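Below: one structure, written as structure tokens.
For this depiction, one protein chain was excluded, whereas all remaining protein chains were kept in their positions.
Here is chain A:
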Amino acid sequence: MVFSSRPRPRVANPLCCCEYIDKDGERNHILACCCNCVELDRAVDNLCCCRSERRPGCDRVISTVMDRMRIPWIGGAKQLSFDALLPMVLLPCLFGFGALGLSCTVLVFFSMPLLILQLHRVYFRNIPNTKFFCSWTYTSLALIFIIYELLVVPFLEISSEENWVFIGISALSLLSLYKVQTLKQPQSQLDVECAGTNLQSSKVINACDGCGTFLLPRMAHCNTCQKCIPKRELHCLWFGCCIGSHNLLWFLVCLLSLSISLLYSSNLIMTTVCRPYRVWGSLLLPEDCSEVYYEFRFAVCFVSGLYSLVMAVLPVFALLRQCWMVSLGITGSEWRTMPLTHILRLGVTAHRPHSRGLVMNWYYLFACQNMNN
């Protein structure tokens, strides 16, 4: 996900691992990354001569810098995309800063959502297919897992069964995340039937304005993916893909396993670094966390446990919402076009032509997924 692949033009000599075709279509070498930047020269010229620098000039410098940030790769150097790299730098820094003290932790957890919102508003809104959020998800999961295995487990307070259960759930959530992102939408008759109607009774008339696909019933266009998705639910920024009938089941599995693994890791980490008490059976909850800031290692674990708890809110909320919509038999796109009065009553009173009753809605969710596969 770090590397953005772009179609390379055919060249007579194959590229060595340090060469690449730059954005102007010319052959370039990564050692020359600091040489001969026409855009920068022009910008400095303008600055020296006090000519008013037009905004596109600045953008050109940035795009050249981004084009030249590459790592050697077989068959030509690969480009590192800035938006994918940012979370990998940002998150460890935020964790480290948050571990300095209670006030730093509070500051980090309040500034993190503001930071993401601001980055989205100012910068990533202009890049339709940004990998920033997807990279944020992967970096968070990786960071929590690394901190858990390298810092928390060596305290020897977590039994091997608990550890294996956690690893299993994490593996399941990664697998389902992979499935959600890679499953293709099949263009078949079956799919249309799964979409809630059969072809005979409905007339296919309209073509989509955006991509020209024939609009089947319950199909909706996604501006980010630039295509139409059957039974489109939403475009999930954090997973970097659209959710439709083709991957809805895996999406639910992913949300469920992700919620469990985040909550469980948070519980394991917090009960290790804090003083726990026994609620019932082997279920422990943290009781007193006042001592975590005496040592940096404890504090880092504490911050990651807290982060994992906060992050768990997102998949838990999305899971509940999605389950509710499946039970009602409506898609996310239909939900958003509902009048406010229906939304305030949680959609129960809305006109739902495609709903087949609570049990059958869930049955078709599983049945269609099996047919697609």
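Methods note: a contact is a pair of C-beta atoms (placed from the backbone, for glycine too) under 8 Å apart; a residue touches a chain by one contact, two chains touch by 3 or more; residues count from 1.
Definition applied: contacts and distances are computed from a predicted model.
The subunit not displayed here is recorded in UniProt as "Beta-1,4-N-acetylgalactosaminyltransferase bre-4-like", chosen from "Anaphase-promoting complex subunit 2", "Small ribosomal subunit protein mS29", "Beta-1,4-N-acetylgalactosaminyltransferase bre-4-like" or "N-terminal acetyltransferase A, auxiliary subunit".
Of the listed residues A:F110, A:W164, A:Y178 or A:Y277, the one in contact with the hidden chain in the full complex is A:Y277.
From the options A:I116, A:I158 or A:L365, the residue with contact to the unseen chain in the full assembly is A:I158. Residue-level contact of chain A with the missing chain is found at 155-159, 271-272, 275-278, 282, 284, 288, 291, 294.
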